[in-house]
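Shown here: the complex without one of its protein chains, the others still in place.
And now, chain A:
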Amino acid sequence: MPRPPPALTFTLHARCSTTRARASTLLLPHGPVQLPIFMPVATQASLKGLTYAQLRDAGCRLCLNNTYHLGLKPGKEVLDAVGGAHRLQGWGGNLLTDSGGFQMVSLLKLAKVTEEGVRFLSPHDGEPMLLTPEHSIALQNSIGSDIMMQLDDVIATTSPDLERMREAMHRSVRWLDRCIAAHRRPENQNLFCIIQGGLDLELRRECVEEMVKRDTPGIAIGGLSGGEAKDAFCRVVKECTGLLPEGKPRYVMGVGYPEDLVVAVALGADMFDCVWPTRTARFGNAVVPTGTLNLRNAAFATDFGPIDTECRCEVCRPVSEGGLGITRAYLHHLAGKETAGAHLLTVHNVSYLLALMGRVREAILEDRFPEFLKGWFERRFPDGAPGWAVEALAGVGVSIRGGEEEGKGDVEMAEG
């Protein structure tokens, strides 16, 4: 049966002559977005206190909503009546939704996957429920997201059960077929497949082959960000991007630490999402080129400088340049006490990651990405970069200075 054309145009502008990094433009139903891109997560159709004007001013043109959460509130019926999630939240930019499956497994205890779908207990009354690929797609059709994700069989990459991993991978392929069949609006919404297979490269290769055959407009690499070692994560990303077609966007799901993003870009990935920058903002943490600052720390009480003197975001830019010029001291004063403080930090953190991806893109376009990487890692890890990053970048032809201790500066992955 002839497939309608995808609801996106992917234009590759430049490839790094050393690494696998790419600079491209993705034209989506709600406007163009420039890749590589970080996508902030507006879980319940709202980005943690920010207005969509603030989000737009921060440079965001594509953010996430979570299908599971929107399915509970406001629910499919309301989404249909309102005319989709864009209209619900007054957002003229693009939306990407996950399948809802990940939340079943990560948020809900006692979820069980069968061929039919994911069985889980209602979070509200403990009643047994079932989420199928058809349900997930129907809900994402009601949401009207510009990019929707297939329902996949997610299990922790750290699972030692290779048979279960293989089963999950094959099931994800079968579910993709069911998702494609159930998709009612392919001319307006793009359905991405999700490569599974855990940390087993053979399974990943097999999965890529099967998924690519289905010719979805974009491709996600899933099942990562579940607490696996960073070197294993990098190997999987590199293995997959090596096999994926050039002409489609590649999305690594649930990845959000700055060092993870720049390495994954070098490995050939284009799109990322993570709740970490927005969540950590609510804990009083500001993302800066050297790492993070916990502004609740008493040391910041009389620090009257901006979060980051180089940052061009609304919060950091001095008043003389049209910004708010908010000091660390005042954010310390508000941290944990007034939500407006969290809003300001969220604006900064989101802006920081969007701007970081902007600089990465510029470096790729000007073919100086390897130099960018070196400079960036020197600054972020003055005592030497963590082993996994050194190794991963060496694998794509860039040598950065490593630290003495293995895994120094390594931090746990966040997910949500």
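Following the convention adopted for this analysis, a contact is a pair of C-beta atoms (placed from the backbone, for glycine too) under 8 Å apart; a residue touches a chain by one contact, two chains touch by 3 or more; residues count from 1.
We take it that contacts and distances are computed from a predicted model.
**Q** Name the absent chain by its UniProt protein name; which of "Queuine tRNA-ribosyltransferase accessory subunit 2", "Ras-related protein Rab-30", "Probable vacuolar protein sorting-associated protein 16 homolog" or "serine C-palmitoyltransferase" is it?
**A** The missing chain's protein name, per its UniProt entry, is "Queuine tRNA-ribosyltransferase accessory subunit 2".
**Q** Quick one: say which of A:Arg22, A:Arg61, A:His135 or A:Arg380 touches the chain that got left out.
**A** Result: among the candidates, A:His135 touches the missing chain.
**Q** In the whole complex, what residues of chain A lie against the chain that is missing from view?
**A** Contact residues on chain A toward the absent chain are 44-54, 57, 68-69, 71-78, 81-82, 87-90, 100, 108-110, 112, 117-132, 135, 138-139, 142, 301-302, 304, 314, 319, 324-327, 329-330, 332-334, 337-344, 347.
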